[in-house]
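Note that one protein chain of the assembly has been removed; the remaining protein chains are unaltered in position.
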């Protein structure tokens, strides 16, 4: 409903804990913001891998203890999924679980392979059949076709054939394997609880189960967990790091640490930097809740302006909403946010949001604020203009839907009906995350500048072309 | 899951609009915070009153347009319900709709009658049968037994027999009637949209449908809406005003205006006053989100301390949550809140919450904050100690569960493991809402001081005694 | 889907058994043919009456043991419901359970009161409110208004005010009461199992729980079951018996005994008598399954013709069926029945059905049989033409929909495309049930001859007029 980029998944894994499935459930609970379309858990008791998946929120799919009783074992992995496609979404839920010559394997994937189509074609030419449209299935095929003896070697061989973004957790009858692509696009952290090992997309999942944060799974690292403990290796050719900067801007939960950076603090810093770059004479600073809150606090602190929660969010917004049929009004944003007249009346307002994708929501919010009596509305965005689609695991609109790909700041400002509009500069953003040499450093900020760190096959498919 | 008083309902009504049922749905959407157990809408097309009720959230009960097609007409009323009782909750969903000698009547009720049991006994002695355990059913019986000709007179006659808190909306085939009890316990506001009249528990429901706020329905006022417009009367003996001050402290949405006071601003003022009464040398001010946010902003502003969102709320908490069975940990609060280490590390923290009921949640939150590295934790509560149960429509625990009814501030401070604990004073609270003469003014603050403005029958029932 | 009269309910009750609710469930299971729209059970543990009702089949509404755990106690009553009305059917499910001055009362009703509207009007004039549209609610109001001390006296007083058909089971905290109207329209039998008393609409419910059949509850009899055993009384003015002959023709299960007559045997006798009245030179006798089977066996035995199951019934017909949208064919009857070509090819066929209401199904069946190759089709109906609607608890179409109310036998024969058509004569039918004096004896056969044994108020309501 909101005008945001959408994350495309979160993964979790735990090895060596008597309540593996239940702690996975808790971990997925904490990662729910990374995907709300479906989720699943696979558990192994040493001889069988069992999986339960379903459409909807973690709390809906895992509703009673019977489900956990059907997922026994000391190892488990889980997945939350964001899905763009309608239709047979159940089929695309993860973990994907299959049988092959060596037994069972379940896999949970966060990311996107840029050469999945190519590899899939090759596999199909050799007789492979595909049950889903997920690029993850490609990995399982490659793994099954490997002649290597050790699971780790089979996984490594499979992953050497693909390119792109992947934070992966595998589960076999006796092992759990965590892998992060050599570019390190997506986050993956390692923790420990009660002697068991945990991996998760973000540290907030460790916090909930009171696991201790150990370190990041390193880019290009593969960790095998089995009865003898944990074995690390780096089976891939090293690559330049390309950590997704949007995780720090919007995706990750503010209480998480990803890429060894604390999200809330970085967001506040983006806001502070934004204030330095785009000062304005105003009375109050207002966040677009909830994601804009840290940057707005930072902006207010830096600018010395008063921070107010002038937009109130309805916490009971359901998945479906029935618009009145004859009405000329649209309730889209109003159903989620309301402006407090007494806060805005006669005020010059700075509105802080973390990103602007199509501009449609910003426009509605600014109109709402003006209707509530604001004298001036100054839009401030704590990231640079998002002008390019992502191919590394983020659901972005096609390029022509990205307002900043085809409009100047002035045009956007006019469209959203703001008095002034200021975006954080690319340089400012990089500085906040510690890159001061004019490059993107260890980060991927392709969505802001179109410099894609991992090449993808020339796109000929119309849909994909539409992305540009 | 949180340690709060619970509101017991919200009501909505609209008369003279072609999409009456659908706008009622939107109104209930905005009032969802007042009750999440069930909801319902009754609509009249001039000759029939039709009702759809169900258990759960508004977005679950009203899932498709078919339901709205079955609720035709230009008048509709709605209700959201908080329910303490388990079991046959569907039966207790409102609007209650019955047939009697004059046709159909539907009624939605926010409040609680203190003499319902007595009146019910009298009615039963005269042969009445009751389908529900709701006190609202008493009103319908009284109305049906009235010999008066006009609906308004029948309603007035019925309500003269009851005592307590009620904001009521009635719907007959041809009329809508809104009534507020003479003490004015519960809020009820009047608005207009597209020429249609609207009544709602709070103004946030008007905002969502873009209705203009006209005024409060006055205490003791009855408004009849029919094809000729709106007719106001005051059919009850005047009483001292007793507006529920807890609506301003916690229940109402911060973007609402109730009792002609703007909630967000008052909450900030409670926080400012709290800062004046309980200063402390500290580094940061942290709200318990979301309800503690305005008071924390006020506290931070008044004290000059830095405001931070150090506790992050999980927005995907479902209605059920499956605790691991063997674990010694409890995840209750952790599932909803997480503390950001980088915010708290080495800091002296002021935590602001709007109220403390049993103290259990505060204790867990403070422990979480200390674990995140805080050096000192100072709890500040933007209302006085809640020592007495409510009998006017709020779901409160029995007296012995209210920690402040039997413990000193020092004991509570120790229990919740805070370094210091400060509650807003009753005088300070009253001052914020404009009462400076040492009385409770136009408000009921019985939950803080035990001075109940409307007497209730001597309680002999064990359960009720338990309340004291 | 089939062209039949529909029964309007079945009742069950058990007193003094540790598994009262569960045996009620079994009893309702056996009575499911009497109503499939909804069902419910009320149980008492001596101090509380608890009720669970729901829409759908018994096996759907009572799906798990949790429900039975919520219905503790040694006494229980149950109800299965056939409902003509759509909409809020849940509200009309029985047992109806209310609280009144003496405590709780639950009631399950099979039958129909002819003066319910009148009594309801009187009650409403005295201030009663009605939650349902069921005539049963009238009884509860009357009972609650009675000043009598004993439950039995209150029930008797209530029932003296109503006229019509009722087999009723009441449940209070400490008593169960079974009553059958003085005309004895609907069946009600008494049994015993494990020392507990059982009442049920038909003996098939006794058989399933292995209860011994004791006797019928007599017309006009009231039986009170309490801790001291069973007390019988006859509190009503005696009336001429008017047992519903259609129970023997179609409603009751063939394995039941109702009105002290064994249903399967009577149906076979109807078939035998039909053969005597309407002989025809033919090759085979075919029943319309399943209800026509016993009469067809009787017809075949008497006529010496060969009995064949030439029409096969699909046992998996669901409650909904989606007709192809563009097709010109209609699948209504075909979805349930199919004709075996090899049975019919070149044959002269006698088709036996128990009754014909609108004639639409007969027409389709005969066409199906001809298409399967039959040379001649002779329709035989084991009851007289149904020309009059029922007011005593059976769901019948309006008079003009009853084909025999406005058409001669010849016209009907032509419409249904039969070669010959023969109905059982009224005299023949009466003879089979033992009445040979030219009267209807102890039976009501008003649907065949319009002689209504219990008068009803002059009908002015358009809908009801439509019945004539």
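Labels A, B and C are assigned to the chains in the order they are written; within every chain, residues are numbered from 1.
Note that contacts are C-beta pairs under 8 Å (C-beta built on N, C-alpha and C of every residue); 3 or more make two chains touch, one makes a residue touch a chain.
Nothing here was measured: the structure is a model prediction, and the numbers come from that model.
Participant: So which shown chains sit in contact with the chain we cannot see?
Facilitator: A, C
Participant: Write down which of C:118, C:226, C:265 or C:419 is the residue touching the left-out chain.
Facilitator: C:265
Participant: Where the complex has a chain not shown, which of C:307, C:391 or C:423 is the residue touching it?
Facilitator: From the options C:307, C:391 or C:423, the contact with the absent chain belongs to C:307.
Participant: Using the document's definition of touch, tell me which of A:145, A:192, A:358 or A:431 contacts the absent chain.
Facilitator: From the options A:145, A:192, A:358 or A:431, the contact with the absent chain belongs to A:145.
Participant: Tell me where the left-out chain touches chain A, residue by residue.
Facilitator: Within chain A, the residues touching the omitted chain are 51, 70, 87-88, 90, 97-101, 121, 124-131, 133, 140-141, 144-146.
Participant: Could you please point out the chain C residues that touch the chain left off the display?
Facilitator: Listed in rising order, the touching residues are 18-19, 22-23, 25-26, 29-30, 32-33, 36, 57-60, 62-65, 68, 204, 207-208, 210, 253-255, 262, 264-265, 290, 293-294, 297, 301, 306-309, 312-322, 324-327, 329, 331, 334-335, 338-343.
Criterion: only the chains that are shown with their structure count from here on.
Participant: Viewed as a graph of touching chains, is the assembly arranged as a line, ring, star, complete set, or other?
Facilitator: Looks like a simple chain-to-chain line, open at both ends.
Participant: With centres defined as the mean C-alpha position, give me the chain B-chain C separation in Å.
Facilitator: 49
Participant: Go ahead and note the Å separation of the Cα centroids belonging to chain A and chain B.
Facilitator: Computed value for the inter-centroid distance: 36 Å.
Participant: Return the residues of chain C touching two or more other chains; collapse runs of consecutive numbers into ranges.
Facilitator: Residue numbers touching two or more other chains: none in chain C.
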